[in-house]
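Next up is a structure, given as structure tokens.
Left out: one protein chain. Kept in place: all the others.
Here is chain A:
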Amino acid sequence: MTAPLDIEGPAAPPRSNGELVFAEPWESRAFGMAVCLYEAGAFTWPEFQAALIARIAAWEAGADQDQPYNYYRLWLAALEDVLVGLRAVSTDEVTTRTHALAQRPQGHDHRDHPDDHDHPH
């Protein structure tokens, strides 16, 4: 790939150390889940890393380039791959739950209520 470095956009090289660690809240959740599971011994880091490399390679091979490159989207997909492989969850379960969450009435999105994070769903 010979795409120019994105000098202005979200992937632009920062001139200082002031960049936000996570661009959006869900990215921090996807990151936190993987590290939490790793620290709990659910998988080794090389296992997760192999899944991440496979997801990135697939995107770069063009199979997935209908989506713009988003590192944490590929991270989440890799985490799902590992967890499905461990039979901790199935892809269908995650999809079904995602649809259910999408049906929530407006105003029940808990991303808008950071202080109310422990309420039961």
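Convention: contacts are C-beta pairs under 8 Å (C-beta built on N, C-alpha and C of every residue); 3 or more make two chains touch, one makes a residue touch a chain; residues count from 1.
Everything that follows uses one rule, which is that contacts and distances are computed from a predicted model.
Matching "Oligopeptide ABC transporter (ATP-binding protein)", "nitrile hydratase", "Succinate dehydrogenase/fumarate reductase flavoprotein subunit" or "Cytochrome bc1 complex cytochrome b subunit" against the UniProt entry of the left-out chain gives the name "nitrile hydratase". The set of chain A residues touching the chain not shown comprises 1-7, 10-17, 19, 21-26, 28-33, 35-40, 42, 45-46, 49, 51-60, 67, 69-73, 76-77, 79-81, 83-84, 88-89, 91, 93-95, 97-102, 111, 117-118, 121.
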